[in-house]
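Incomplete set of chains, arranged as in the complex.
Going by the order they are written in, the chains are A and B; count residues from 1 in each one.
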Amino acid sequence: MSINVIIAGFKGKMGQAAYKMVSEDPELTLVGLLDPFTDEKEIAGVPVFNRKEDMADLDAHVWVDFTTPKAAYENTDFALSSGFAPVVGTTGFTPEQIEELTELSRKKELGGLIAPNFALGAVLLMQFAAQAAKYFPDVEIIELHHDQKKDAPSGTAVKTAELISQVRTSKQQGVADEEETIAGARGAEFDGMRIHSVRLPGLVAHQEVIFGSQGEGLTLRHDSYDRVSFMTGVNLGIKEVVKRSELVYGLEHLL
Amino acid sequence: MSINVIIAGFKGKMGQAAYKMVSEDPELTLVGLLDPFTDEKEIAGVPVFNRKEDMADLDAHVWVDFTTPKAAYENTDFALSSGFAPVVGTTGFTPEQIEELTELSRKKELGGLIAPNFALGAVLLMQFAAQAAKYFPDVEIIELHHDQKKDAPSGTAVKTAELISQVRTSKQQGVADEEETIAGARGAEFDGMRIHSVRLPGLVAHQEVIFGSQGEGLTLRHDSYDRVSFMTGVNLGIKEVVKRSELVYGLEHLL
């Protein structure tokens, strides 16, 4: 049976990528599109709406939302109330809003997903890193991005380090009387482990987590070449929420 | 509380490495050593035995066994009967023997481990590969070994491919009308995925599992530089079997 999908915010960059992905997947059927400002009434046979209220009676299973932080909370509330399982990529929800929406999803017995990061590979890498750190507590992170990125280390690297520090006994790595002959050589220190940030033209977004132990090494690497990669995560989200009866925050909870 | 350990086959290469590892871990205490041919009666205060029967009354928790395929089955049976949880690195057990020993361990309410492979990093890599393949069905394996290795692909590569093929829908990778202008370029075919074997002097034992998906890649790599790496797995085995009440086959079941 096909899963019927609505896309809210289909005119934006992510919305367009979602439109393409849903259209091309034979297991998914597009049944409605929402954008407050468009004049279009229909695209390739799919009705287009300016107001979400007009969509309440659509025969849809999933509400995909790539709108604005402002609109997303109300949209998600509306989707759940209308019986649609939400898959939301907009950031900016408060913990209270997430709690409230989760509560509503339980009442409605609907699954749902709010995800700050749809890069499935990055989420898997973080999970594997946390599993490996139980057995290999010595670890360093190298993240590599294009040279226009301003902050270092990357948010993903810090999040990875946090997940690792939750499962391993805190330890200061390297030899005790280690000395930097040029400051910064050993990278950023986070709970005793080290994070290194490489910035070069040509790179996109890459991360390596390197574990070392007596006589062996284990390396996990994720390469992100293109925003289109997020759609693997959105696709997974759509297919998982219809089997669930509670909204979750974070793609990792659907793996 | 310290875990008291016996090592059977302590004169061999693996046995010696185990001796060193147990001696250096403050959480472990060596209480007996077994070798049928040695004349030594004691090493660094630890009694040495020629016959296992003389060890039945030792105050030991774990029996580490790196003997011969021939001796290992009887040793494991003896260990369980004497109340010692076995950690066995010898290969060559038949499925019937494993079943029988598992049954005995249940009766005795003792944990135990028989492991054909103690390389913890390799075991973790295989587990992660199987998890990732659920979401990223397109995968290739590159294994790299020293150039004196005779068989290709490696046993670990084939086992990894088997684990992957159990979780993903079988698929023929690459484009349908793909053409090798030199035979073998696309590697060994296993259930639609490809395995490539590199053989070069200087290399030890390495494996990469590369997953590709729209706009992203996920790579898992294990480097094995030295036999000493197996001891991380033996150490884990010793500390886990004392908490269990059933023998398992394969280190992965203790993770």
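Quick note on the criterion: a residue touches a chain if its C-beta (ideal position, glycine included) is under 8 Å from a C-beta of that chain, and two chains touch if they have at least 3 such contacts.
Quick caveat, the model's predicted, so the values are computed rather than measured.
The complex in this file is a homo-oligomer whose displayed part has 2 chains and whose full count of copies is 4.
Operating definition for what follows: only the chains that are shown with their structure count from here on.
Chain copies subunit A and subunit B are related through a rotation whose angle, from the C-alpha fit, is 180° to the nearest 5.
Subunit A and subunit B have centres, each the mean of its CA atoms, that are 35 Å apart. Here subunit B touches subunit A in the complex through residues 119-121, 124-125, 127-128, 131-132, 135-136, 211, 213-232, 236, 255, going by the rule given at the top.
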